[in-house]
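Here the structure comes first, spelled out in structure tokens, and everything after it is commentary.
All protein chains of the complex are present and in place, except for one that has been dropped.
We call the chains A, B and C, going by the order they appear; numbering starts again at 1 in every chain.
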Amino acid sequence: MFFASDNSGPVPQAVLDVLAEVNQGHMMGYGADPMMDEVRQRIRDLFEAPEAAVYLAATGTAANALALATLIEPFDTVFCTPMAHIEEDECNAPEFYTGGAKLTLVHGSDRMTPEALTRAIESQGNRGVHGPRRGAVSITQVTEVGNVYTLAELKALCDVAKSYDLPIHLDGARFANAAVALGCSPAEMTWKLGVDVAVFGGTKNGLMGVEAVVFFDPSKAWEFELRRKRGGHLFSKHRYLSAQMAAYLRDDLWKDLAQNANAKTAQLLDGLRKRNDVEIVNDVTANMIFFRAPRALHQTLQTSGARYHVSGGDLANGPSEGLLTGRLVCDWSLPDTEIARFVSLLNAA
Amino acid sequence: MFFASDNSGPVPQAVLDVLAEVNQGHMMGYGADPMMDEVRQRIRDLFEAPEAAVYLAATGTAANALALATLIEPFDTVFCTPMAHIEEDECNAPEFYTGGAKLTLVHGSDRMTPEALTRAIESQGNRGVHGPRRGAVSITQVTEVGNVYTLAELKALCDVAKSYDLPIHLDGARFANAAVALGCSPAEMTWKLGVDVAVFGGTKNGLMGVEAVVFFDPSKAWEFELRRKRGGHLFSKHRYLSAQMAAYLRDDLWKDLAQNANAKTAQLLDGLRKRNDVEIVNDVTANMIFFRAPRALHQTLQTSGARYHVSGGDLANGPSEGLLTGRLVCDWSLPDTEIARFVSLLNAA
Amino acid sequence: MFFASDNSGPVPQAVLDVLAEVNQGHMMGYGADPMMDEVRQRIRDLFEAPEAAVYLAATGTAANALALATLIEPFDTVFCTPMAHIEEDECNAPEFYTGGAKLTLVHGSDRMTPEALTRAIESQGNRGVHGPRRGAVSITQVTEVGNVYTLAELKALCDVAKSYDLPIHLDGARFANAAVALGCSPAEMTWKLGVDVAVFGGTKNGLMGVEAVVFFDPSKAWEFELRRKRGGHLFSKHRYLSAQMAAYLRDDLWKDLAQNANAKTAQLLDGLRKRNDVEIVNDVTANMIFFRAPRALHQTLQTSGARYHVSGGDLANGPSEGLLTGRLVCDWSLPDTEIARFVSLLNAA
Partner (left out) sequence: MFFASDNSGPVPQAVLDVLAEVNQGHMMGYGADPMMDEVRQRIRDLFEAPEAAVYLAATGTAANALALATLIEPFDTVFCTPMAHIEEDECNAPEFYTGGAKLTLVHGSDRMTPEALTRAIESQGNRGVHGPRRGAVSITQVTEVGNVYTLAELKALCDVAKSYDLPIHLDGARFANAAVALGCSPAEMTWKLGVDVAVFGGTKNGLMGVEAVVFFDPSKAWEFELRRKRGGHLFSKHRYLSAQMAAYLRDDLWKDLAQNANAKTAQLLDGLRKRNDVEIVNDVTANMIFFRAPRALHQTLQTSGARYHVSGGDLANGPSEGLLTGRLVCDWSLPDTEIARFVSLLNAA
């Protein structure tokens, strides 16, 4: 019953199979492997973007930071929420890769509103040479609090950004979970709304460590390549990144994995909803649940083997009726038996 | 009636005199000029810190950014308020000089409270390798909104920082105005409270462009020197910086200038307080006044020649009874006649 | 007959096997996986360094740049040869990761001499505050021109560095090939000579993409971890890096692979030495051969399917007797039949 993270599970056999498939003979490196040609074409097809520049990076932090560094200048600022991964969990990687740009936080919610974004943009970057200059807007889909922007919500944010001539970066670490939740195509969730560069995440959805960075306008492609190399993120034996992503794209594996993860999450949600003492905090349509529950319930679940993060108080001590927030994240690999076991624990507790 | 800024006035004759005094013959450069020896000794005496390392920089942005870069690492974060000069008015200079460190904003007020500072520290830098690491606390005295921390308030902040083993940077662009307002010594406002490095500002208080950076623990001195050179802030003809600072220190000129500026501000304040339609926003003890007043009053004052910034609405249009916030800043050089004229305008309007 | 690079071949089945072995269930990420414990212990044992801090990075560029950034400051310089990978092939990654440090080139040969190193150190870093400061010495073993330093040669360089109190970085992209060529232990080639941090390369010697960074003095370990995360080089699903390195360390696979590559190279060398029109440029004891031969010979070999880099002239045109330099690099995976075929081509041509 491991619900602590979706970056802690194994990879599907199909990934191992394509690694074995590509493990034959000598091959050009540094992105010139034939399997990267397949990947590029599949992503262009998937995104209905025949001109897109497509690159792979092994971590989400690298993908985000390199994308932002390509979009903006060191004297710029990036607008994002306070819980954005680029703000909270990347140890200043965006500041590092951009050469010292700033992140300006859009307060209010994990889902930016157009009003809050406008307010943040108006408050920053209007000081002329005293800077910083307005650089880019970074949107995370699924958000770190498990919510999924609707296409209309994303469109409204993109419209705000465009009205200031700002490029838009989509942190899609859970891109597949969102697309499945919305029932939309990758194109509908990106360039059709105005997104300039999207990170199409694979690592949290079943790969060992590969993210695709997709520039819908390829004019910045060469700069990205140099920045990736300079960051030590260009793999000599690039085929092993390509292979993972190829496995992910063939037969819509990316979609199957996300559907699987989202469906398991929905089962957990059903179990939680049956209890009167549990409050669901976020809109659960993807693969994350935030729920408030009495300390005693958390203790029972965790003692029985459920692993997940709890915040808002001390799990070990304190009053049993105190409410703490638990975070459940499902990845594709969770056995049905463990889902069922957690639900039965909920029913019994 | 120029109240728009204290960095827009002339310098006292004494500064020109010492520039002329030092303008004789050839002299060692790069900080090895004899007048820097005088400056160093005077600052050590003034701060009662015989071991302090003392450096000059020509701008406050350089002084702040170099000091912070010497204190912290690129994977750290600095705690400061949202209106701190390092956040708002330095075009990412701290991020640049530190190699990409972050600023974490302490919300609530221009004067951080110990509670808000603790909350910010607790919220950031507790994510282990996901970083950032907690780096330093930066306090601005006088704040950008014209308030002066009491010594007890400063002490409480320093105590919080020290409880987390964080070094403390004091942005003292208006150090003299604060010390005069508090009636305290430079030592009492800095190392006696726990401040590790203070910027002793000169530019806003009558110099052409010189700030002293004072490290109370000199162990980081050599690193600062290399960083200053690397930033292009080491002057070959350093004597002309030394001369300005020497003039500032001799005969307590720094104190006279600040007393003068603060006193003029108090006269403006008296004038404002006599009006029922004016609300004073900040605690005016130094050289800045923020006041809310009807648009019509602002118009009258500005039409009559008063120059100062107005925010919170459109000065030119809108209802005459609408309240806008004006900012008055006095420097040492304002003629008494202009102060009197502004007050009489207030009385007459 | 692919002799163009040792980063273009497949990985041994053992690597795929351990990837499959580790691909079970959920596991802590970010380096806290149990297999990393195994890796750490095996490397400490292998290097006879029970206190060493051990980290993995996916590329050699990242390993080198992160190691250097941990050793030095932005106002420092690193001493290396003009053909060092960090100078020639990393797109300014060392400058990027160090925050703008310089590389000072030690001229003369791919194998630095103590005299040349001393000369370079004396020429740079003696300008006080005008900087840069002397930072570190970076040695590449095997060199980029295929030569292997003897232990005595390495010792002499380390002694020079230590006499200036400079830390020593060993770029060991081909560490295994060198150790096998010298018949020495990893400890003998590193800390016993004075090396402070060694990159124990895996990628060129049969892994998909993993290098171990070994700090013999662990005091800088935490900084390295933060820098690695900040660079986007900390893998969430770290077990897949650990697995590769574990496979490499178990049963001395690293040594077998290198012996294999070196032995094949020796066979090529024998074939080349039988020809009068071929001059061997480097001391071939590891897995690289540089040889000068008439253009016609290169053409024959390449037309027959041999792939390797040629420099020093135009292969396609020009006089057939013109001498061009070919570079042959063997990896572990080259079939014996291809080695034999190349040799027979040499005999026949």
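The definition used in the following text is that contacts are C-beta pairs under 8 Å (C-beta built on N, C-alpha and C of every residue); 3 or more make two chains touch, one makes a residue touch a chain.
Keep in mind that this is a model prediction, so the values were computed, not measured.
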Handout entry: Shown chains touched by the chain that is not drawn here
Key = A, B, C
Problem - Contact partner of the left-out chain, one of A:Arg174, A:Arg227 or A:Arg295 - result: A:Arg227
Problem - Residue in contact with the excluded chain [from B:His169, B:Lys229 or B:Arg295] - result: B:Lys229
Handout entry: Candidate in contact with the missing chain, chosen from C:Phe3, C:Tyr30, C:Phe79 or C:Phe96
Key = C:Phe96
Completion exercise
Where chain C meets the chain that is not shown, the residues are 74-77, 88-92, 95-96, 98-103, 105, 127, 129-132
Completion exercise
In the full complex, chain B touches the hidden chain through residues 2, 4-5, 7-11, 16, 19-20, 23-29, 57-63, 65-66, 90-93, 96-97, 203-204, 208-209, 226, 229-237, 240, 307, 333
Problem - Residues in chain A touching the chain absent from view - result: 30-31, 73-75, 99-100, 129-131, 133, 223, 225-227, 229-230, 234
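Just so we're on the same page, only the chains that are shown with their structure count from here on.
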Fill in the blank from the handout: Chain centres from averaged Cα atoms put chain A and chain B apart, in whole Å, by 42
Completion exercise
Expressed in whole Å, how far the mean CA point of chain A lies from that of chain C is 34
Problem - chain C, residues touching no fewer than two other chains - result: 226, 229-230, 234
